[in-house]
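Incomplete set of chains, arranged as in the complex.
In order of appearance the chains are A, B and C, and numbering begins at 1 in each one.
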């Protein structure tokens, strides 16, 4: 079982609940704005504490309210592409990309720096500061940074937003590749039906 | 009519508070007393600040004011005098020091606390005495120069310095120190606290308080606080 | 231009101020982080304690330092027993006074910057494999650099101007504790010392000007906009 997630969390006036059990492949979280998709990814990544439930990925328990288990985020090894880019503003693009790479064990890495740069077409941006990037450029760097951290699973929050069709296609192909060749579990949020159609092994509807 | 404003050296604080109280007890308006370093007060007067009386800790600052013709002619008088003593922490095993050179030996590797000999009146008197008595060359770089006499006293009280030079009035007031030596009055310029009225003062009560301070009743109060009075 | 004695005073002031600020910076940062990011009982009390040297007059701070570091004071006795040293009348004591006086200014400035650091960036660092400590060192700390610089400038300036606590604590010993402000005070106590006061004050101002220019240059070099899309 790639993802075995059952979570509940109160946020203000809203109750966020999600139940995902999925085998290999890409699981797409689908649902209207504000239903709690990002909150679910945050809870799987360990950034938001659920009120109750459990999170298991690849059979490893990352969170369980009954046993009071909660693996800290840095040991969950999630490759999280946030809805906002969250680049480190004090590091150049290259240093942003290298941030997670340097922390990962070399043996665990499954993509190298040059491949990421080529794939995302960000070679000319490496010396730039994040504040000077366009929306799509920042998004691509954020994707690269997550991939280079040698994650064991991916959390993608509308990763293809702000990107043009050609680049969308390129990155979608990479996601397919990761899904099929590396067999990394992927939990992804998208509002684009075509995108969901193309990538999803399974679609989970929220709300 | 506002009561007169008296600018006075910080070391006179207790004595003058008492004197002001006694003056008020006679049915007069209690003068307002402002205590600070003589240097600061003199500068305020020189700048034209509206004060009535000035009590300085030494002659030099009174001279500086007088040189600018800011004193009411004929109003300058000596209010009190003081003596210079050597003190040690109460628990000291030192006996009485008879000669200035004994200070050098008694210091060990500690420092001699005193008011800044370069600038503060008490320090200047102390240096003059040590020079006259021939101990200065051996002590010049063994001094802990404090901001004022009270700070020098505190250094000895706390055992930070084994010996200190302060006024007799300060030594008398502290239970944590003991007088281990006295400087002969002739070894330094006379320690005098002059008082004078400010020329610009229009307060009729100012002269009344000045006269009270110089009267036998006023002098008795100063004597009670350990000051020497003429 | 400067006399030999003036040079010595300037060197000593720089030593005292520099050592004070450098030594207290890690502590200031730790306190700032605690106050900015943690909620714990006694937080406001700690905050008040740090502000203390600002609130009580410097001479009182100096007096309290004297009580603590005197041979029979709690810290003085320990220093003597374990290290066989005393800071009384030494430049190290002057540096301690300067550090204590600079601390509240540094903590406030750094804290303000830490509070401005976007926690979402720290979250991002964590998911990329950084421990809490590493995220702090690689994200929070560098993004708080403007506060660190501002705090350092404020603290250094305060150290350059510190007078009351220093003279009360460690007196005015040439070559050890006679820093610029103490030399200035001495001159101010002397009738006719105004020229010397202005000359020494001008030197202080020149030093702080240099410190400001350096800090502005550093800020420009290190200061990246703290905003991300």
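Criterion: contacts are C-beta pairs under 8 Å (C-beta built on N, C-alpha and C of every residue); 3 or more make two chains touch, one makes a residue touch a chain.
Keep in mind the model is a prediction, meaning the values are calculated, not measured.
Undergrad: So how many copies of each protein chain are actually in this file?
TA: Formula for the entire complex, using the labels shown: A x2, B x1, C x2.
Operating definition for what follows: only the chains that are shown with their structure count from here on.
Undergrad: Going by the touch rule set out above, what shape does the chain contact graph take here: line, ring, star, complete or other?
TA: Drawn as a graph, the chains make an open path, so a line.
Undergrad: Among all chains, which one's averaged Cα position is nearest the averaged Cα position of every protein chain shown?
TA: Smallest offset from the overall C-alpha mean is found for C.
Undergrad: Measuring between Cα centroids, what's the chain most distant from chain A?
TA: Between chain A and the rest, the longest centre separation is with B.
Undergrad: Taking the mean of the C-alpha atoms as each chain's centre, how many Å separate chain B from chain C?
TA: 35
Undergrad: In whole angstrom, what separates the CA-based centres of chain A and chain B?
TA: That gives a centre separation of 78 Å.
Undergrad: Where on chain C is chain A touching in the complex?
TA: Touch residues, chain C against chain A: 120-121, 123-132, 134-135, 138-139, 142-143, 145, 222, 224-229.
Undergrad: Which bits of chain C are touching chain B when the two form their complex?
TA: Checking each residue of chain C against chain B gives 59, 63, 66-67, 70-73, 88-89, 164, 167-168, 171-174, 185-193.
Undergrad: Which stretch or stretches of chain A touch chain C in the complex?
TA: It is residues 45-47, 72-74, 76-80, 82, 84-90, 99-100, 103-104, 129-131, 133, 135, 138, 145-146, 149 of chain A that touch chain C.
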